[in-house]
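First the structure, in the form of structure tokens, and then the observations on it.
A single protein chain has been omitted; all remaining protein chains appear in their positions.
== chain A ==
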Amino acid sequence: MTTGSSVTPQAAEGDRMQKLSASGHERSALKRNGLVDRVFEITTRGSALLVLLLLGTITGSLILAGWPALSELGLSFFTDDRWAANVNRFGALPAIYGTLVTSLIAIAIAIPVSLGIAIFLTEICPPKLRRTIGTMVELLAGVPSIIYGMWGMEVLAPFLQSHFPSVFPAGTGLTTAGLILAIMIIPFITAVTRDVMNTVPSIMRESAYGLGCTTWEVVRHVIFPSVKAGMLGGVILGLGRALGETMAVTFVIGNNLFLNATVTGQGTSIAALIANQFSEADGLQRSALLLLGLVLFLITFAVLALARFMLNRMNQRAPS
């Protein structure tokens, strides 16, 4: 201890105690900061809980608003093959059929193309070009869906009509919608597939090349097996997008409210039907449309939840 000779040990002890204990000012600052801490945590937690509230109120409000239609129409809502507001017939079958068929067509086209792009981007593309092509694909995802719709109606549908009149007599229809949807979801599936393929450690690629594998054999036997779950998650994510897409589909699907059990004919989808009729709907029709919205929400929720589940499992395994 190096206290000055003029200070007694007792006085030095007291001095030290005073330095160690907080002054009134410091104590109030501590208290204030503790309060701010608590307020900060409570506010942010409240915002986070808002997400749960959102899901709850979306489901709740759609159930409440769709209930009158469900109790009035019962199961015939799902089995009736015609939607005609003027005669009070609300059968969701044409819309559900159209939604499923367009989405499946979109997925069938998008899977091979997205896989091809992902293989190109991760395995064979020169690094300089990789960024450019990646950006272009991602910009494609940024184009608003109404632009796809306008383009589909004004360019793609007339093109199909004039070049394949036997398949597309009107140009518009379920397949045209599926094609537009495929263009829209390719970027999503590509992005996920590329990201999960990039998580494969390059040492695995190099060992396979070292054994004399061709690029395709590396992709087929080394990369695909280890990212299967993630790729499937990406595909299901794209499916979820396609199911709920509204504006692009509305323009090119043909808006035929009778069940047309073909693949190329004109039809409608859940989202397109809602977009077309909701603003002029009233009473039972409005309730039926809201019920249709609930059906769409439940389908997409299940699909997206499945996709997330698979992707999360993938992420837990991948070394980040």
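Here, contacts are C-beta pairs under 8 Å (C-beta built on N, C-alpha and C of every residue); 3 or more make two chains touch, one makes a residue touch a chain; residues count from 1.
Operating definition for what follows: contacts and distances are computed from a predicted model.
J.: What does the UniProt entry say the missing chain is called, choosing from "FAD-binding protein", "Hydrogenase expression/formation protein HypE", "ATP synthase subunit a" or "Phosphate transport system permease protein PstA"?
T.: The missing chain's protein name, per its UniProt entry, is "Phosphate transport system permease protein PstA".
J.: Decide which residue listed in A:237, A:253 or A:288 touches the omitted chain of the complex.
T.: The single option touching the absent chain is A:237.
J.: Of A:181, A:196, A:290 or A:314, which one is in contact with the hidden chain?
T.: Missing-chain contact among the listed residues: A:290.
J.: List the chain A residues touching the unshown chain?
T.: Chain A touches the chain not shown through residues 33-34, 36-37, 40-41, 43-52, 54-55, 57-58, 61-62, 64-65, 112-117, 119-121, 124-125, 133, 135-140, 142-151, 153-155, 183, 186-187, 190, 214-217, 219, 237, 240-241, 243-247, 251, 271, 274-275, 278-279, 289-290, 293, 296-297, 300-301, 304-305, 308, 312.
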